[in-house]
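Pasting a structure below so you can have a look.
With one protein chain removed, the remaining protein chains of the complex are shown where they sit.
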Amino acid sequence: MDIFANLAHGFVVALSPINLLMCLIGALVGTLVGVLPGIGTIATVAMLLPITFGLPPVGALIMLAGIYYGAQYGGSTTSILVNIPGEATSVVTAIDGHQMAKQGRAGPALAIAAIGSFFAGCVATILIAVLGAPLTKLALAFGPAEYFSLMVLGLIFAVVLAKGSVLKAIAMIVFGLLLSMVGSDIETGASRMAFNIPELADGLGFATVAMGVFGFAEIIRNLDAGAEMNRDLVQQKITGLMPTRKDLIDSTPPILRGTVLGSILGILPGGGAVIASFAAYTLEKKLAKNPSRFGRGAIEGVAAPESANNAAAQTSFIPLLTLGIPPNAVMALMVGAMTIHGIVPGPQVMQKQPDLVWGMIASMWIGNLMLIIINLPLVGIWVRLLRVPYRLMFPSIVIFCAIGIYSVNNAPVDVILAGVFGLVGYWLIKHDFEPAPLLLGMVLGPLMEENLRRALLISRGDWSVFLTRPLSAVLLAVAASLLILTVLPVLRAKRDEVFTESEN
Amino acid sequence: MAETMGHSATATRNTSVVIGFCLLAIAPQIFEFIWSIGTIFGWGAGRGPATVLISHATALVTGAPAALIGAAGGETKKSSSDVLLALIYSYPILAVAIVTLFMTIRSAQDYVGGVILMAVALFALWASSDLQGMRGFSFGAGTAPRMFGGLLVALSAGIALSGLLADGPSMAHYSWRGPLFVMVAILFFALAIRPLGLVVTAFASFMIAATGSHETRWLEAAIVGACLTLGCAILFPYVLGLPMPMFPRFLIQ
């Protein structure tokens, strides 16, 4: 078969010493970037781009790709250890992962995240090689109407993943949507709610808000009087480093399901990877015999989204490799790297640049192998880091977050904004609002509004497109049924509560 | 605070909440006033403090009657942004504050949380009130913000209502030391990174943040801070290649 010949060719390319080295550097830098809070893959890839000019194009791209999916591994680390998601895709991991860490199970959480990511990465790489070209059709079948419906579905997922009041979760999503409206309007360019602050002209950055409501808020909360005891308890409780047999058995089906969901959703440019991680979480919560464990340290809540986001990170290369169209900002930078080397990727890139395409695909598998070899031993080090006294830990996190946020745009105002969102996050905690739905609302808000408006522009204001286009209709139907499934038990519980109260 | 059971305690609690809401209702005006003091010293652009005070006071006092008369007279004159702020933001919150006086709050956490969130939503409604709405079949810039703003007003009202109807936790305790010093550290970092460079800024911010905890031991913090600064100075500019000033600007030139 052609594929085997191609893959063999790819491995020959990827296994050359220079490319192996590039792959290793990419994986290491990616892990580092993922672990450091605030520093995003976009900023790092942009900074490293000039270095790649001196390298052969294949090696350069292997390295950049390594940074991209390596950051997915590293991103889970900060989410689990200190509750700071560095990327939108690891917001969900923070929910149960950090709870596990609080229960002294940071080791198993980190290990299962790495194992899940590795499995998902391997499967997704094979998928790219075998089905890359046909799967491209999916990316093209998604027009504005379909994206809008997908975003609606995504917001319903955000409701499901809330562990407290549904009303409060919905309010947080809408708050997030409202925050995402800050900046310039896509259609008219009008400045919205930016109060003439130039740094707000392009809206609030994800890193800024995430560092604030997760990172800074968590620190401030931990400094509260009375919180010390809790922390010391966490430090004493640390149990085994590696997952137990039961953990592995519990997480196998979530890893499998997460991989499937992530592989499919990852192909969709624009928000696919983000939705993948919490679609996976929602699925596990809905399938679980005891959903109340979720949000309180369920290992499935780490295994599924981590597998999903890594699978998505791999399959998101499909539009780039088959169409030559970058599906996100990091890939756009990779196209830039290729352009500088005189290769402009297009639909024929697979035929014209077999070294590049197949070398990259093969390197992804090698990269994933390297990442798990790097990450499993690191688990011990990370867990030991938790034993550092909090009085030294928290100022260090503050500094790392501040540098990270500053580095995104070299904008001091972003750091101040993150501080303000730290106070907002502190307030949210005090009133028992959850920050995760807020962040997801913020990430999905612009995508939802833009696609809604695009769809309505193309249909000339006819709202029925969302129902007449089959894919869109199916997505909306799934969203509606999921909402009903979520709200019904809550209503029933409320009624029961009322009854028990009246009996007293 | 010596708290006793019974009605008197709820009553005092309510008054403080009401006063808080009243302050919240004019918080943007107060903020602009404080901000405007800076213009005396030539910092930033904007209206002077006197103008701010007078225009907001007149807007707050005459806003409602003027708008009512305008509506009755069928006038469609556009109100100024100050008057809109009073109408869209301040009046509803003041109304909530008045209503609060006569209510028994069963869950302060939900009630206060809901009302503050409502204030955020109303503020967003005001902030997007100058944006264009629907133009034929196509959305205007203001359509979506107003839609989400309105939705959030409704949802937060629901949360506040649930705080009146169902028993729940009361207000959580806020501490001041941690938030204050962490915020000062962040602020210092933001203002100093450009002129003073990474080395000075990171160390100073580390020490300021460390002040936020009463467990901090100074010598230990200074040593760790110095090591961390050194680590950052190697890690960020060299390993990751992020362009960042390292030393104070005046030392380089």
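A few notes on this one:
We call the chains A and B, going by the order they appear; numbering starts again at 1 in every chain.
By our rule, contacts are C-beta pairs under 8 Å (C-beta built on N, C-alpha and C of every residue); 3 or more make two chains touch, one makes a residue touch a chain.
Assume contacts and distances are computed from a predicted model.
Looking at the choices "Electron transfer flavoprotein subunit alpha", "Tripartite-type tricarboxylate transporter receptor subunit TctC", "Ion-translocating oxidoreductase complex subunit B" or "ATP synthase subunit a", the name in the UniProt record of the chain not drawn here is "Tripartite-type tricarboxylate transporter receptor subunit TctC". Checked against the full complex, the one of B:F123, B:F188 or B:F236 touching the unshown chain is B:F188.
When the missing chain is restored to the complex, the residue among A:E218, A:E284 or A:E450 that touches it is A:E450.
Across A:I3, A:V130, A:I249 or A:A329, the residue that sits in touch with the chain not pictured is A:A329.
Within the complete assembly, A:P347 is the residue of A:P134, A:P347 or A:P489 that touches the hidden chain. Counting the whole complex, the residues of chain A in touch with the unshown chain are 45-46, 49-50, 53, 139-141, 143-144, 184-189, 196, 198-199, 201-202, 269-270, 319, 323-327, 329, 331-337, 339-340, 342, 344-349, 409-410, 450, 453-454, 457-458, 460.
Convention: only the chains that are shown with their structure count from here on.
With centres taken as mean Cα positions, chain B sits 28 Å from chain A. Chain contact summary for the complex, chain A toward chain B: residues 29, 32-33, 39, 43-44, 47-48, 51, 165, 167-168, 170-171, 174-175, 177-178, 181, 185, 187-188, 190, 192-193, 195, 216, 219-220, 222-225, 228, 389-392, 394-396, 398-400, 402-403, 406-407, 410, 412-413, 415-416, 418-419, 422-423, 426-427, 430-433, 445, 449, 452-453, 456-457, 460-462. Chain B contributes residues 109-110, 112-113, 116-117, 120-121, 124, 127-128, 131-132, 136-142, 144-145, 148-149, 151-152, 155-156, 158-159, 162, 169, 171-175, 177-179, 182-183, 185-187, 189-191, 193-194, 198, 202, 205-207, 209-210, 212-213, 215-217, 220-221, 224-225, 228, 232, 236, 239-244 to its touches with chain A in the complex.
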